[in-house]
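What you see is the complex with one protein chain gone and the rest in place.
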Amino acid sequence: MTPVLHYIALKTGRALFVVWAAFTVTFVLLFVLPANPVDLLFDPAELNAIPPEVKAQVADNYGFNEPVVLQYLDRLGHALTGDFGNSVQSGKPVVGAVLDVLPSTLALAAGALALAVLIAFGIALVATATRRAWLRNLVETLPSGAVSVPVFLSGVLMLQIFSFQLGWFPSFGDQGWRSLVLPLVTLAIPVAGPIAQLLVRSFAGEFHSGYVTTSWAKGATRGRIIVGDVLRNAALPALTIAGVTFGNLIAGAVITETVFARKGVGRMTQTAINTLDLPLVAGIVVLVAVSFAVINLAVDLIFPVLDPRLRATLTAGNPG
Amino acid sequence: MTAFASGWARRPVLVVAWLVVLVAIGWAVAPHLFTSYSPFTGDPSASFAPPGAEHWFGTDRLGRDLFARSVYGARTTLTATLLAVLIAFGLGAVVGLIAGFAGGLADTAIMRVVDVFLAIPSLLLAMVVVSVLGYSTNNIALAVGISSIASFARVMRAQVLTVVNQDYVKAAYGLGVGRLGVMTRHVVPNSLSAVIALAALEVGTGVLAVASLGFLGYGAPPPQPEWGLLVAEGRDYVAVHPYASILPGLALAAVVIATHRISTSFRKENHR
């Protein structure tokens, strides 16, 4: 096997392992650890009023009476064919239910990510390019502010200012692009924070590195150095926190969709947990883990394309 | 002493950050010293009072003083955060130390497991854990703690690996110091500093996570004051009475920003 194929196989294998392990962890958490998983399916207030036969019947339906190993293999087998069972609340297949609301979340997350990356690069560029110390100091405090303000607070503030006071955007619901603006900005802020922190640091680091001195000595101007030398080298590390960024997007989406009462995977997760819709919860967690694994795999595969040094360690002996 | 004083005077922002954290701790330890109102009972006739001299943060629908509820809420939120950080720090540091110091198969196995936990966003993991354990503030603490073990373990391992490859560790072996001595005398003390800076940062993140779960309604049941829950309660009336939600939220944000600032100063000390 060539080193390149070996690298791809290794990374793919690791991604598959993560997905399988996430499925297993979820299974253990939701179906093995609770003493009586079936109890979780009922409203705690009514639990005592439910006759044991009904419980037994439900437990049987969900396969809770089978040995754990059989339950596990059964669920794993179905999951491999894309079947995560049916939602307890709606009775619809889990995958279908998630796919129904996915576009709405995707629009929100993709928009927020794009905005966050823009904000982060803006902050890093201003901090690097400016010669005014006060401006640099001011800009450098923004990222830690962005990660410190709770999403639910910034969401409520957005609503109060731009919806209730100024009336520019609708407050709730799903009415075209106008109702997307506030949630998108709300979600972009905490996502932009860590990216900006990283970029400010790596821009500063690269800006003071040896090859930048060489460029100054060549007669390059500040603008040429930032665009021609610093940008690409400094942007590479941002890819390494793709996983963290993804986690922030998911966590942020849960809260943002709740605050703005938007339909989406985040809000569905919240309702699924509230109603203890175990199959739906399990399905969502595994789907999130799959997305995470795919994103990290993509980063692992893109990295050597962008960084010739890494490429060299893969294609031993025949550089270029 | 004068050098100490001038050192602080040169960093006014850091002084403010410490003050904010100390006040928050004061709220949590002895809330009755900061407010004479009860967080539970209010005067229904004085509902939705705006912020003023009487009620600094105003009152809620039941006429309860929101400043008092914020002060008492600090105890719930900060205790849960402390517990969460202790769990994450304690277990994460041990796991990371074992992985980094033992190396080989143990390292590979531990890090693959850590990978899996990092693949599930920590808020989502905490939500799942809390749904299994049941809704309560203690369970929120447990859930947030468990979901942060992986990131602590990763930082600790990276730090241990850096230290283990330092010349002074190799030198200690060369001087005849045993593995246990090298670990306790050189590796652990030199690795911990980075993880402690992370722990300070994690206090801020932990407050956010605890409050987020509270906001979503997985924490203490409603009459209990908790920062996330306060924002959630106020949200229903945000159009007419925005302070009920925003002022407790700002108190929370101030604490998080302050811990971030302090954590940054720790990191800078380390780099010196």
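Each chain gets a letter, A and B, in the order it is written, and its residues are counted from 1.
Everything that follows uses one rule, which is that contacts are C-beta pairs under 8 Å (C-beta built on N, C-alpha and C of every residue); 3 or more make two chains touch, one makes a residue touch a chain.
One rule holds in what follows: contacts and distances are computed from a predicted model.
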Query: So which of "Thiazole synthase", "Acetate CoA-transferase subunit alpha", "Peptide/nickel transport system ATP-binding protein" or "Cytochrome c oxidase subunit 2A" is the UniProt name of the chain that got left out?
result: "Peptide/nickel transport system ATP-binding protein"
- prompt: Which residue among B:Pro12, B:Gly52, B:Gly104 or B:Gly176 touches the omitted chain?
  reply: B:Gly176
Message: Counting contacts across the full complex, list the positions on chain B that touch the omitted chain.
response: 10, 166-168, 170-179, 181, 185-186, 189-190
- prompt: On chain A, what residues meet the omitted chain?
  reply: 3, 208-211, 213-224, 228-229, 232-233, 236, 306-309, 312-317, 319-320
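We adopt the following convention: only the chains that are shown with their structure count from here on.
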- line: In the complex, the residues of chain B that touch chain A are 112-113, 115-124, 127-132, 204-205, 208, 211-212, 215-218, 228, 231-232, 234-235, 238-239, 242, 245-246, 249-250, 252-253, 256-257, 260-261, 264
Message: Quick check: in the complex, which residue numbers of chain A touch chain B?
response: 14, 17-19, 21-22, 25-26, 29-30, 33-34, 40, 144-145, 147-153, 156-157, 159-160, 164, 171, 243, 246-248, 250-251, 254-255, 258-259, 269-270, 273-274, 276, 281, 284-285, 288-289, 292-293, 296
